[in-house]
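With one protein chain held back, the other chains of the complex are shown just where they sit.
For clarity, chains are labelled A and B in written order, and residue numbers in each chain start from 1.
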Amino acid sequence: MKWTRKDLLGLEYLSKEELEFILATADSFKEVSTREIKKVPALRGKTVVNLFYEPSTRTRVSFEVAAKRLSADVINIAAETSSVKKGETLIDTGKNIQALKADIIVLRNSFSGSPFLLSRHVDISVINAGDGWHEHPTQALLDIFTLKEKFGRIEGLNVSIVGDIAHSRVARSNIWGLTKLGAKVTVCAPPMLIPYAIEEMGVRITHDIDEALYEADAVNVLRMQFERDQQNAFPEHIDYFRQYGITRERLDKAKNKNLIVMHPGPINRGIELASEVADCPQSVILEQVTNGIAVRMAVLFLVSQSENSQ
Amino acid sequence: MKEKTKILDKESINRILNRMAHEILEKNKGTGELCIIGIRTHGAFLASRMGTRIKLIENKEVPVGILDITLYRDDLTLISSQPVVHKTEIDFDITGKHVILVDDVLYTGRTVRAALDALVDFGRPTTIQLAVLIDRGHRELPIRPDYVGKNIPTAQQETIEVRMEESEGIDEVVIIEKSHLPS
Partner (left out) sequence: MKILIKNCRVIDPAHTIDGIRDIFIDKKKIVRIAEHLSLSADRVIEGAGKIAIPGLVDMHVHLREPGREDKETIASGTAAALKGGVTSILVMPNTNPAIDSPQSIRLLKNIIKNTACSHVYISGAITKMRAGESLTDIPRMVREGVIAITDDGASVDNPVLFSKAMKVAGRMNIPVICHCEDKKMSGGGVMNLSFTSTRLGLRGISRESEYTRVERDIKLAEKSGCRIHIAHVSCSESVDIIAQAKKRKIRITAETAPHYFSLDEEFVSEYDANKKMNPPLREKHDVRAIRQGIKDGIIDVIASDHAPHTENEKSVEFDRAEFGVIGLETELSVAITYLVSPGIIGWAELVSLLTYNPSKILGIDKGSLGVGKEADIVILDPDKEWTVNKETFISKSKNSAFLGQKLKGSVNYTIRGGEIVYANGT
């Protein structure tokens, strides 16, 4: 198939074929990171700008490593933003980056939909590296890539996503990607952290963690960010762990003894995940990090090629 | 009018590969430190066949690898049909080895240039030798093959199509007038 998209804004907007194409391309890129010289010249002479309005070490570093392994030049911009501080607008910043003749902007922003705004105003590629509660497509792609590597397929897998679904872009992207590829997705959280009408995305809802784990082939544990939403009531940390924390005992009650545990990181040990679970053989958290490089290389490569096919 | 001329058939390809296998062994004085790396897609099939032949002759296993040069191409921005990235599979160290680089058709030399770039990223071979099934001329870079199956002088508007059982279901090499190709 032919890749035609200049931007990667979210998995909702991709077809099953496009998702599979990214995963297949990522599979080819994984080998590059195993070489002595971990670099190919595919994006030589291209400039990738990481425009991050939220502090994020992990995603930013992953994109940076991916871009550098493709021989692109990487500029990191850690932009300040708050509703109080009125700095340069996103559009102006984007246009300035374009005027520098950069080729790809990787955008992380706390406002849902900001990559759409940017993409409407610049001609260069925009990759969404997480926008508000909306989507985090490359995180979901690396989660799905890891699942595919472990199980050899996505079709028919039972995947449970546990945690603050309401405010999670990782959850939304995973749900779109997994359901398109034929997995059965369950979301599990206290009622206050389940967003309105989420079942219309084709997922099952449960508030019972043991039920969520029982049939699961994999559990994706979201990071609890208690500070994020002041307006809604949140459970206490310790209560959350007691009710929803992934522990050894809970994993042992699951039907699939090889159930794998994923987490987008950084982990809150003892809040959403027991320390021993994070480090146990069922945990693929570090493999996710490694796969993130391949997935992001694939995405950077594909969007950079799309212009030529237009 | 589909002007096609068959240059090689299954038997002639077999004979050529046999001869090339002997040439490679003769020049390298056996299989010691020898390895074969084929360029995707047809070069990889040829490399694998070469490996089988060498084993038949010498009764020794020679490591065979596959190189995908998409990421090293200098024409990524020129090609109209988008390249699909495939895996490179070289699960042995090439440092200190005599690498036989295999491709189906040698033309401008740009694919081989990209392959050489890729190979040096994998290690430091003692030598890299180039084996091609067809040399059709029109070089744009100072590259020459060490082993040639058949020299076929061609015009620019002609194109050589190599078909192999592994991918097209038939072993043959044909010349096609470019003007009759679907654009």
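The rule we apply is simple: contacts are C-beta pairs under 8 Å (C-beta built on N, C-alpha and C of every residue); 3 or more make two chains touch, one makes a residue touch a chain.
Just so you know, these numbers come straight off a predicted model, no measurement behind them.
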| Any idea which chains on screen the missing one touches? | A
| Just one of A:Ala24, A:Val61, A:Met201 or A:Val289 touches the chain that is missing; which is it? | A:Met201
| Which of A:Met1, A:Ile91, A:Ile238 or A:Cys280 touches the chain that is not shown? | A:Ile91
| task | Could you tell which one of A:Arg69, A:Arg108 or A:Arg169 touches the chain left off the display? | result | A:Arg169
| request: Using the touch definition up top, pick the residue from A:Phe52, A:Trp133, A:Tyr244 or A:Phe301 that touches the left-out chain. | output: A:Trp133
| query | Considering the entire assembly, which residues of subunit A contact the chain that has been omitted? | reply | 12, 83, 89-91, 109, 111-114, 116-117, 120-121, 131-135, 169, 172, 195-198, 200-201, 231
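We adopt the following convention: only the chains that are shown with their structure count from here on.
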| Centre-to-centre distance between subunit B and subunit A (centres being mean Cα positions), rounded to whole Å | 40
| query | Can you list the residues on subunit A that touch subunit B in the complex? | reply | 2-3, 25, 27-29, 31-32, 35-37, 39-42, 70, 298, 301, 305-306, 308-309
| In their shared complex, at which residues does subunit B touch subunit A? | 68, 70-72, 76-89, 117-118, 121-123
